[in-house]
Every structure is written in C-alpha cells, then in structure tokens.
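Just one protein chain is left out here, and the rest sit where they should.
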Amino acid sequence: MDFIVTLQCKDQPGIVHAMTTVVLACEGNITQNQQFTDHDTNTFVMRTHVETTQTLNQARATISSALAHLNPSLTFRSTDVRKRALIMVTKESHCLRELLYLQELDEMPIDIVGVISNHEVLRPLVESHGLLFTYIDVNTQNKDAAEAQLLSIIDKEHVDFIVLARYMQILSENFCEQLQGRIINIHHSFLPGFKGAKPYHQAHERGVKVIGATAHFVTPHLDEGPIIAQDVAHVTHAATPEDLIAIGRDIERRVLSQAVKYFAEDRIFIVGARTVVF
Amino acid sequence: MDFIVTLQCKDQPGIVHAMTTVVLACEGNITQNQQFTDHDTNTFVMRTHVETTQTLNQARATISSALAHLNPSLTFRSTDVRKRALIMVTKESHCLRELLYLQELDEMPIDIVGVISNHEVLRPLVESHGLLFTYIDVNTQNKDAAEAQLLSIIDKEHVDFIVLARYMQILSENFCEQLQGRIINIHHSFLPGFKGAKPYHQAHERGVKVIGATAHFVTPHLDEGPIIAQDVAHVTHAATPEDLIAIGRDIERRVLSQAVKYFAEDRIFIVGARTVVF
Amino acid sequence: MDFIVTLQCKDQPGIVHAMTTVVLACEGNITQNQQFTDHDTNTFVMRTHVETTQTLNQARATISSALAHLNPSLTFRSTDVRKRALIMVTKESHCLRELLYLQELDEMPIDIVGVISNHEVLRPLVESHGLLFTYIDVNTQNKDAAEAQLLSIIDKEHVDFIVLARYMQILSENFCEQLQGRIINIHHSFLPGFKGAKPYHQAHERGVKVIGATAHFVTPHLDEGPIIAQDVAHVTHAATPEDLIAIGRDIERRVLSQAVKYFAEDRIFIVGARTVVF
Partner (left out) sequence: MDFIVTLQCKDQPGIVHAMTTVVLACEGNITQNQQFTDHDTNTFVMRTHVETTQTLNQARATISSALAHLNPSLTFRSTDVRKRALIMVTKESHCLRELLYLQELDEMPIDIVGVISNHEVLRPLVESHGLLFTYIDVNTQNKDAAEAQLLSIIDKEHVDFIVLARYMQILSENFCEQLQGRIINIHHSFLPGFKGAKPYHQAHERGVKVIGATAHFVTPHLDEGPIIAQDVAHVTHAATPEDLIAIGRDIERRVLSQAVKYFAEDRIFIVGARTVVF
C-alpha cells in the first residue's frame, strides 16, 4: 500500500529523524519526501510518500503515536483513495468544463460528489456528464437555510473540499470559518488591481499588458485567503474588453485546476497567511 | 534616407489613403506600416516607415501640409538619428546597468546624454562607462531649484526623454506636466497590489506566486500613468523576501529596457489613459 | 457589412495606396489593417478589415478589378460567414475536446462540418456534442479509397480546411498537395528534437527542462510545413514520462486551438517556408 502523510508542527530538531525512524518501524519505505521550514512562523511542514506492507490504519496508529511528542497536525491518505470534491458554480461554465475535461482524461485525481448552483443554467452540462446537479436558491432572506442545506450535503456526502468554480455568491463568515482551508476559489487578478464592477473593462481602459488569475483558499475575508496558484497572460492594446474576458477565462480555468490538483495530492500547507506548495 | 513618421488624429475615413498618397508624392516607399483605431476615444494612430530619396525636411514639409486637414499630431525621425535620453537614478544600479549593457551591445538605439542622481553612489559606475554623471542634491527645501537645474540640462542637451531607472524622488506635478509623455518610470507590481512600505516583504507574507514590474509614463498622479510594458516571474514559498527583491530587480531591468526601446523606436502612442505599442 | 480582405503579391510601390483608393471607391471604411513585407521572398501581405454599405459581391468585384495590375492573391470573407472545418482524430481526445469547448463558449469562430476518424473510440464524445462522426477505415490496402472518400466529403460539405487533431495516419503526398495550406496539424516538439518512437520517454531520459508543441501546415514533407504557432512548458526532473505526456497534451490542445483560431480569422499567410501571422 502507498500512502501520503503530511505533517505540520513547530520547528524543532529531530523531526525528520523521528519520521524516518517510525517509517522504518512500519516496514515502510519513503519514496518521496518534501519539507520546508517557514522561519517567519517557525513552522515545519513535510509531505512524505511511503510504501509499506502494513494497512493504513496500522501505519497511522504507529506514526501518530510515535510523533505525538511533536504535537503535529498529521494527515494520512492512501493513494488509492481520492478526495471528494463538491463543485459550486453560478452561470459560467469554463472552470467547471476544465475540471470535467481533466477528470475524463484521468488527469484530475478527485471524486466529484456533485455540482451545486444558485442557477439552473449549467444543469444540462452537469447531467450530460453523469453528475448530480443540485439547485440551491440563494437570496438575502434564505442565506442561512441555503448554507444549512449545503452543510448537510457536505456532511452526508463526506465532502473533503469545495471548489468555487465561478460561484458568484458570497458565503457567510460562519460558513467559511467552519470550512477553513477546505474551500478553493478563483478570481481574476490585475496589475494594478481594480476595485468595483467590470474589472476587465477597467483593465482595458488602463491598458494593462498582463492579466492574471489567482486561486486561493476562502477565508471569512473575501479574496484575501492564502494564495495557492497564480498565472498571467500577456495582452496588447488590440484586445477588446471581450477579448480580455475570454483570455481571463482561459487563465482562470488553468489556475483553478492547478490548485485543485495540488489539493487533491496533499501538496498544500497553510502557514500563516500563505501557502507552501510542494 | 529612411524615416519614421507617426500620426495620431481623430478617426475618420481616408487617413491611410491620404498618407499613402503623400508618401508616393514624396517619391517614398512604405516599408512598414502599423495602424490602430481606438474605439473608446475615436482615435486613429499610425506608425509608418518610409524610404525616400528626399531629405527629411522636404518629406516633413510635404507630408505635414498634405495631412493638415486631418489635424494630426505628427512626428518625424530619420532612422539615423537616435533619441537623446537622460537617465535618473538614486542608489540601485540594476536598471542602469541593463541600459548600459544593451547600449554597448548596440541593442539600445538611444544616445545617453548623461546620468543624474540625488546620490553619489553610482558615480564610479557611470564614469567608468565614459558617461557624464551629475549629482543634484534634492531635499524638501530645494526641490524647485533642483528641478529648475534639471530643466536647464534638458533644454541645453536637447533631451528627448527621461528614464527613471529607480529614481526614488517624487517629481513635482508641474515638472511632470511639462514633460508629459516624455518620462518613463519602472515600478514593481504584485497580484494583489500592496500599499505602503516594504512591498516585497508584504508580498512574501501573503505568499504571492508571481511578482511583476510595470514600466509606465509618469503623470502628475504617481504610478498611474499609461502602462507601456509589464512582465512577471513565478516564485514559490521557498523564496525569501531577499530572493523576491533579487527576482524583482531582474524583471524591472528587463521591463524598463523594453519600454525604453519601444520609445526609442517611436512605437508608443498615448491614447486616453492607455498606450498603443506597435 | 463587414468583411476581411487578404492580399498577397510581389512587393512593389503603391500597393497600400491602391487598396485604400479602391476601398474608398467601395464606400468602405478600413477599421483594421495589418501589413508586412518579407524581404527574403520580396512578398507583400496585407489583411484589411472593411466596413461598407455595399454587398460582398460588389466589393469583391470592384477590388479585384482595381488591384488586378498587382497580380495578387486575394481572399474575401464576410465576418458573418464562418470557415467550415473538418476535424480528423484517431483515439486521443484532448485536442478535439478543446476545440469543442471553445466553440461552445463562442470563442472559436468556425463551423465544424464533422469529425472523421480511423477508429470508433471517439464516436460517443462527438455525437454527444451533436456532431456528425464518420468512421473511415484506413489500412495499407485501401488508402487511396479512404482519401477519395475524404475528398468527396470535403467537396460535398464545402470544407475550407482540415484540422488534424491528433490524427495518427500519414496522408498521401498527393492529398497534401491538393489541400496545400488547408491542413493544420499539431505535434510535440522538444529541445533537442528526438527521432523515433516514444519521444516523451526519450525526453525524460535526456532530462529536458522544457517541452513544447508546434502547430503547422501539412505539406507533402511530414512535420516540416510552415509553422503557425508554438509554445512550451517548463518541466523538472520530478516529471515522469506519464507526467510529460499529460503536460504535452495540455500544450498541444492550446497551440492547435490558437492556430485554428488564427486560420479562422484569416490571420495566416504562407510566405516561402514560413508564415506571417497577424
């Protein structure tokens, strides 16, 4: 059996030694290992790929016990088990399509539990891929009820994380806090940044030469969660606002998929206000 | 003789026809031509490379007269004549070094009139390249006098444009207005943007995955002039603030040089709040 | 009515003047114009976007007649009329999916006449998008018959161009010659290049740090036609051959789509062994 163990704890001497000792005790062999010490927060993070003849439960018990003195956050996942994702969308399909495309090519190691939307527009697309589409009406009156329904689905379906694939509603602070580090969002990014409506039109008026997208964890403070992935494209004066929007779609779908893949493979650690991505 | 003529005017039918007619009348041949219509501002811009047996003065007179009904802004430059640049620096050398490097390789078609600084640090570097270094003390008391000295140099040396190659003083509104469209600046750029001091440290704290630089014209409103060129580099969590600063230097020098080269070759038009760059 | 006219002819004085004169005579207004002179072959190419109150037939007749002395190749296309594409595939779907994705988002201005394959694998995907799928068996015995069937479809369906979206059969010299400049292919590209089978495995063995893809016109000499678009991705030692193949798929689909879009918008000119792409 192959599994990934991730560890995050206060930096201190002997961590790697403790891990390698216990992996040997589990009759395990480390096939990949990545580690990083964040000096700002004095945090140590490590992602270790182990192959062993033991079961995951056995290895988990042994490792958890042996490392308890480090007071670590530990996660264990058999590489056979895929994380369960719930995708949320509104009307735009480009990010959703990319996730479906990659999954059908077997390049996106997640199980998609279903797609939630506050509009019916994307139901046919979702259902044509054999996935469950759930419409949840959201308005100013029923937000609490809508999020309660969402939480019940998350609970019932053992959802590991949520992908906001252009979901245009703001989630409540409370909801974001409950799912801290488990919601990934995508939004456009510009140099310089623009406040307010129609950002691509503003970017056009200012004649920006690059446009970008940022995938980040959602925190109660909108669009300010730890950044997971970013990319940009070069544009020229000849691009209309519509062209910029189309180019933006292309960057958004690629950056979001990259972030989801990193999450699916246990490559992301949240350290302070930022991420370590192996 | 080869020359570049640039034209900017209100969009209207018959502009290209008028230009091609008068170029033929000048016994000229168009070897390159680029044009763009900006619909937001209803502005037409065109850059035309002409070879002719006439002198530049002859061609200029004929063309100016024949196109007068379009009420255009016209510039003419023989490709033998290089624009005259004044470079301003403070203590950092990376942008200056890149301009010198490119010029010594004959890849930067400008004449460098001299280098101005509000510090003495870069005098040896400048003088070792055989260039004139002028120290102009700038403080809150003498800003007007300093800018008057600058304007006198610009006038006496027939300076076409100023390159702020990491010049860390703010120029007065009045100065910027007098030289509108003739001062090029470089500054770092991030997704998201950061206000205040130590931007690279802020970028590090937020864990940005790309850092960038923007070259732009200076307007009385600092860092908000029309953008000429932008680029970014990808960075990871492993980069320290010092690494980010070093990577930033590398992007800054390349983006500024690109912008200066565009300006030197008459490739930039200011249209509203943005640029057209051919 | 808006239309695109492209012109290619021997370079000579007065071409732009002649075009602008006749466009005015057609009561037309040039809204975009791009031109280039290739000095190696002494060829002039120009792409002109015109709006006019005349019909396309009227404008075509007037322009063709007025420019006849230049002995040009001319094409005319109303911007309302999309080029008709025939897509050919074998078993891999990534390039096909990208074309379908872009078309469904209205970002790929082509009409897809249908999809041809020498395998049945992709029939369900094609038909689920409401497109015609035609299986044409190809083997060493029946190649002539297969290409005859293909030519009959091209003729009957008024196909403007063929997109080889990972079609793994070699087309005959005769077929390629008949459709010169109308078949676009995609293939992987490496630094250095590799001969023979399993190129991604060879690339892995040599530890290349970038892998790329090239979209090009097909000529009777396989993989050596004029290049339309190229791009690369950075890779590290950690990428397995399978990872490289997945990254390669991503580059291939983007580069091929870019090339198809350029073709659909009349942006490509073949000049000698190379292309001009506006």
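Read from first to last, the chains carry the letters A, B and C; within each, the first residue is number 1.
FYI, a contact is a pair of C-beta atoms (placed from the backbone, for glycine too) under 8 Å apart; a residue touches a chain by one contact, two chains touch by 3 or more.
A quick note: this is a predicted structure, and the numbers were derived from the prediction, not measured.
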item: Hidden-chain contact residue, picked from the options C:4, C:232, C:245 or C:260; value: C:232
item: Residue among C:29, C:185, C:214 or C:257 that touches the chain left out of view; value: C:214
item: Option from A:1, A:30 or A:125 whose C-beta touches the chain left out; value: A:30
item: Interface with the undisplayed chain - residues on chain B; value: 93-94, 97, 101, 104-105, 107, 128, 246, 249
item: Interface residues of chain C (partner: the chain not displayed); value: 36, 38, 40, 189-193, 204-210, 212, 214, 223-224, 226-232, 234, 236-238, 271-277
item: In chain A, positions touching the absent partner; value: 13-14, 16-17, 20-21, 23-24, 29-37
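Here is the rule we go by: only the chains that are shown with their structure count from here on.
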item: Distance from chain C to chain B - Cα centre to Cα centre, in angstrom; value: 37
item: Of all residues in chain A, the ones touching two or more other chains; value: none
